[in-house]
Structure formats: structure tokens, C-alpha cells
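Only one protein chain is missing; all other protein chains are in place.
The chains carry the letters A, B, C, D, E, F, G, H, I, J and K, assigned in the order they are written, with residues numbered from 1 in each.
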Amino acid sequence: MSGTFEVIERVGVSTESIAQAVRNAVEEAHKEKKVAWFEVVEQRGRVTSEDKVEFQVKVKIGRKLN
Amino acid sequence: MSGTFEVIERVGVSTESIAQAVRNAVEEAHKEKKVAWFEVVEQRGRVTSEDKVEFQVKVKIGRKLN
Amino acid sequence: MSGTFEVIERVGVSTESIAQAVRNAVEEAHKEKKVAWFEVVEQRGRVTSEDKVEFQVKVKIGRKLN
Amino acid sequence: MSGTFEVIERVGVSTESIAQAVRNAVEEAHKEKKVAWFEVVEQRGRVTSEDKVEFQVKVKIGRKLN
Amino acid sequence: MSGTFEVIERVGVSTESIAQAVRNAVEEAHKEKKVAWFEVVEQRGRVTSEDKVEFQVKVKIGRKLN
Amino acid sequence: MSGTFEVIERVGVSTESIAQAVRNAVEEAHKEKKVAWFEVVEQRGRVTSEDKVEFQVKVKIGRKLN
Amino acid sequence: MSGTFEVIERVGVSTESIAQAVRNAVEEAHKEKKVAWFEVVEQRGRVTSEDKVEFQVKVKIGRKLN
Amino acid sequence: MSGTFEVIERVGVSTESIAQAVRNAVEEAHKEKKVAWFEVVEQRGRVTSEDKVEFQVKVKIGRKLN
Amino acid sequence: MSGTFEVIERVGVSTESIAQAVRNAVEEAHKEKKVAWFEVVEQRGRVTSEDKVEFQVKVKIGRKLN
Amino acid sequence: MSGTFEVIERVGVSTESIAQAVRNAVEEAHKEKKVAWFEVVEQRGRVTSEDKVEFQVKVKIGRKLN
Amino acid sequence: MSGTFEVIERVGVSTESIAQAVRNAVEEAHKEKKVAWFEVVEQRGRVTSEDKVEFQVKVKIGRKLN
Partner (left out) sequence: MSGTFEVIERVGVSTESIAQAVRNAVEEAHKEKKVAWFEVVEQRGRVTSEDKVEFQVKVKIGRKLN
């Protein structure tokens, strides 16, 4: 690892699993620019109008600058 | 969101997944009174006598006060 | 619970789920010596060269001393 | 201070100020049973459909048991 | 451990020791319903009008639901 | 709530109140793109050269991606 | 900013607002010696005997040494 | 509670108990000026040259200003 | 203090007091190798089948390497 | 300080010192837009293939919003 | 270690290194009264008008009382 990295924060959402909510956020960021690492920093959620538990997972995502 | 909300704390248990432990706690609270949101605050567990990994997940649950 | 316990720290890895990364760390420690409890303390990860999201989950593991 | 105290958690809501959101939660709890002390533990919010900033303030509230 | 657990918060008070303040809170909760575990989360206090140091200890208490 | 959210961090400034410092940061971010939620994460300040207390409030702001 | 700074801790009290409780603590410290910056570190309170919500706000205050 | 309070930090030491280490710090501060409240913020220690466990307990202590 | 130190984590158990639970963990580690310092990092417990409150105290323990 | 500030997060890297890793991140951000302040939030690292200790330091960086 | 200790908080400043900022604060406190130990609790900074990175490091400093 050399050079400087940016760290951005995203919230991924899924009714399937916490891992899937993470993947939604990380894979979307990875399409924009190669992801070097991520950190899960918060796991929240709600019950949807169809009575499903929805996971909202906040991740910090590190990507190389330039 | 208006009015005041109560926040209660529950621990859901599952040998299947962390998400399932969350669902067990949240869905049980939702049956009593509509859940507005939840926050995962601790993830612990043990190995059962059948050598299964059991997840014990502590969640804060927000519900509207009448 | 009586007697003294040791607490060790391990990082389990899985591309499948956070629960599976926990199981990998806990079951390996359990083979060495019976695990009394565990606590998930950090969830990080990376994107592999095959563009898979890999979970790296840090767990504290409690085991009875002697 | 003597005897045991219960600690409950409430979220008060206000578009006016953070102090007013705290008051809404604490005064409602005080009507049920005399409040001994409170602690502000989280300050969040949203923008309402009328473009107003709404404060949602989580408070722990201590009250004497029995 | 199976099924869901509630987690409540209490503050026990004692001029004798921190352990006694914990016992006061936990034993009172145990009389209402069997306590599964507890966690000490805050230790505060004051000097009484008789110049005694009084301990006020906040504990989270886990009990089985139903 | 569905899709992914970005979380940005801003510091709003006001000599009037903490709530006004939050509003300054949140309303400015809301003009750029609709704000879904915010979290107050730090409250600092200084005394200005006119001896006024100035509040500098750090907020995390969540907004829908695309 | 050069030279060394002292950091002291004060609790300001107000029934009006959280900002006013901060001002009470900071302005009093400023009269003793010029305040360089402050940080709000805790917000607690009580209900007074006249049923008013009183805010007790703990601030760290930085001032230049000599 | 009205007026402003100072908060100082002390470490009390005892080989007898954690409560006694707290009392040593709080009672000494109380002799200088009336203590309004205290908070235990850290519990450390060492083994003395006579193989005794010594507790070193850090407390924040609140006292009324003037 | 010179050279490098290892830090291990242990949980001591006692129904008598928190201090005794610390001593159980620290003295056992001290018999293996001279303890330089310890830090109390968690205080939990349970009610035993004889209705006794049992303290389980997690300590970090520092010892000189080689 | 007036107006609103953005807070971004960067990771600077250096095998020389922690200060140099901070400088790498802060000076690069400063070239893009004048830096008002920074906060060190995490210090990690690795051993390189040439057996050098590499510091990876995460900083929050505050800059004025136009 | 016996007797009671005071803990004060200082911010040392240096453009050279984080260690030098710590030394500035600790050595100044040591001249006033013998320092028993210190803890680094915050590392912040700014870019000076000459485009130099300045480190501002907050330390807690323990000294024997009387």
C-alpha cells in the first residue's frame, strides 16, 4: 500500500442479510473506483410496510486517490 | 416522525445467522407494537453442546409511544 | 461459570457471510480448546481480485484456563 | 439518593430546538412518574416534507423504583 | 440460551461498596423475574450529608422474555 | 428506504444556538441534494473577537445516491 | 496556535437551553482567562422542584498557558 | 443544582478494594472543597513488591465554583 | 520501563467482590510471569443457581517479554 | 470561523514516521483546497516485503465550503 | 505508587513531530511538578500560514498530590 487513500461512507440496504447490505454498498462503490478495503461502522434497520426486516448498514470504504 | 418514541433493548438468538437473530428479536417486538426502527448494538455468542455456533445479538428497538 | 478464563482475539475470513467468518474463527479456536463465549468486535473486508466481497471479522473468544 | 432507580430510553422530537426535543421526552416521562435525572445520548434528525429540520433526541431517563 | 431476552437498565445505590450497589440492583430485578446476566455500565456517586461516599452503579440486566 | 445512500460530514457554525448551527449545515446540504437524515457527531466552538460564543457543530448527513 | 494550552472541565447549568448552559460555563471561564476553544462532552439534566427541565452541560475548555 | 461546576480528575490508590481507592480520592478532594458528584472513569493497577494487587482508580469529581 | 511488553486478557470470577475477581485473574497471571500492570476493561456477571451474584471481570494484563 | 465546512477522510502512508504519513494526507488535500484543521482518527500499518514498518494514518480534514 | 494523584490536561504544539508536541506539553508540566505518567488522548492540527503542518496533541498528565 503506497500513496494516499480517500475514505467515503455509504449505507447499503437489504432485506436479505447484513452481508448483502454490505455488498450492495461496496460493489456500487467498486464500480466507480477500485475499493481497497471497507469497515462496517453501524447496523440499523426498520420493518417495511410488508412487515419485512430491512437492514441498513453503514460502511467506510477506502479507495486509492488518483 | 412526530410524537415521542420509546427505545427498548432485546437480545435475539439464532444458530443460523446474525440477521436471523436480529429478526427474532425485532419481529417479536413488532408483534407487541409496531417497530419504527432498530439498531444492532452488540454481537456475542457461544458454542452449543452440539458444537453449533449460536449468535446472541443485542438490538435497541424504537416504537412510537401512544 | 467459575475459575479464570483467557480471552484471545482472532480474525475469521469468508466471502459467504459475516456469520461464516465468525464460525471459521470460533470453530478453529474451539478445536484447540472448548470455547465458552465469543464477542464480535470488528467487521472489515476487501474486494478480492475476482471482485468478491470478503468479510474479515475480529472476535474475542473466551476459554476456561486449565 | 437511596433505593434503586430504573433507567428508560425515549426519543423526543421537535422542529424548534434540541432543548425542546429533550423537554418533550422528559416531561412526558415525568407525567408518568417523577424523573430524577436524564442524559442526552444521541441527536439525529431529518428534513420534513415542508423542508423543516426536525430534531430527534434520544435521552436516558432515571426514575426511582417504587 | 435460546428464545429472546429483554435488557433493562437499573441504578443500584450503596455506601458500602460497588459490589453491594450492583447486588442491590440485580437482586431486586431477580425477585421480579429470573436474571440471566448483567453488565456494569457506569459507576458514579456523591458525598452524602453525613460525609459518606455513596456509590450509584448503573447495570444492564438480561432476563428471558415469557 | 431502498437503494444506497452516501454519508457526508459537514460543520455548521452559529453564534445563536446549537440547533441553528445544525440547520446551517443541513439546509446547505439539502439545497445540493435531498437530505434523508442527519446525525450530530461533535459540538465544539470558540469565543469570537467580539466575545461571543460561537458553536461549531459536526453533522453526518445521509442522502440517496442517484 | 503556538505554545502550550491547558484544558479544564466545567459544567454549565441553564433551564433555558443547552446553548445557554454552554455559554454560562464558557463565559465564566473566559472572564478568568481568554478561552481559545471549547468542546461539549456531556449533556445531562434534571427536573427542578418547579417542574422545569434543567440542562447541565459538561464542556472542556482550552486556554493558553502563560 | 445551579451555578457553574468545576470537574477535576484524580487517581485514588488502595490495596484493599476499588471502593476504597475511590474513597481515598473523593474524600481528599472533599476536604479541599465540597464534592457535588463523582464518576469512575478508569480502573487500573499493579502488583506491589510484596505481591499485593494495588488498585489505581481514576475519578472525575464535580464541585461548585465559588 | 524498557523493552517490550505483552498484553493478555483474562476474566476473573468471584461472588465476593469485584476487587476479588480482579485479584483472582491477576494473581494467577502473576504466578506464570511477573505482572507489570493491569487494566479493568469489563464488569459483567450472573446470578448463580444458589441466588448469589457472581462477578466476572475482564482485565488486560501487561507483562515484560523475555 | 464562519460559514459551513466540509469534512473529508483520507489515509496517508509513510515508512518514515506517523507525522510524515499525516503530512502526506494533509498536504495533498491542502493542494486541492485550503485545509482549515485536521484530526488523526486511526493509526494502522503493515510490514512491507522489504521488512519495513509502514504507517497508514487516517485523518479527518476540515475545509471551508465555498 | 501510593497516595493520590491529580490528572491535568494539556495541549502541546509542534510543527516537527507528534512526539515533540507531546514533549512540549509534558516537559512544561514536569517543570512545575514531577510528572508520574501521561496519556495521549487526541491528535489534531492545522496548516500554518507558511503552509506547515502543525500538530496539536492533547495529553492527560498524572502527578502526585502533595
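Here, contacts are C-beta pairs under 8 Å (C-beta built on N, C-alpha and C of every residue); 3 or more make two chains touch, one makes a residue touch a chain.
This is a predicted model, so every value here is computed, not measured.
Novice: Check each of J:Phe5, J:Trp37 or J:Phe55 against the chain that is not shown and name the one that touches it.
Specialist: Only one listed residue reaches the unshown chain, and that is J:Phe55.
Novice: Please identify, in ascending order, the residues of chain K that touch the omitted chain?
Specialist: 17-19, 22-23, 26-27, 30, 34-40
Novice: Going by the touch rule given at the top, which residues of chain C touch the chain that is not shown?
Specialist: 8-13, 24-25, 28, 46, 54, 56, 58
Novice: Taking the full complex into account, what residues of chain J touch the chain not shown?
Specialist: 16-19, 42-47, 51, 53, 55
The rule is simple: only the chains that are shown with their structure count from here on.
Novice: Going by the stated contact rule, which chains contact chain B and chain F alike?
Specialist: A, D
Novice: Using mean CA coordinates as chain centres, what's the gap between chain E and chain K in Å?
Specialist: 38
Novice: Return the residues of chain H touching two or more other chains; collapse runs of consecutive numbers into ranges.
Specialist: Counting only residues that touch two or more other chains, chain H contributes 8-9, 17-19, 46.
Novice: So which chains end up touching which?
Specialist: A-B, A-C, A-F, A-J, B-C, B-D, B-E, C-I, D-E, D-F, D-G, E-H, E-I, F-G, F-J, G-H, G-K, H-I, H-K, J-K
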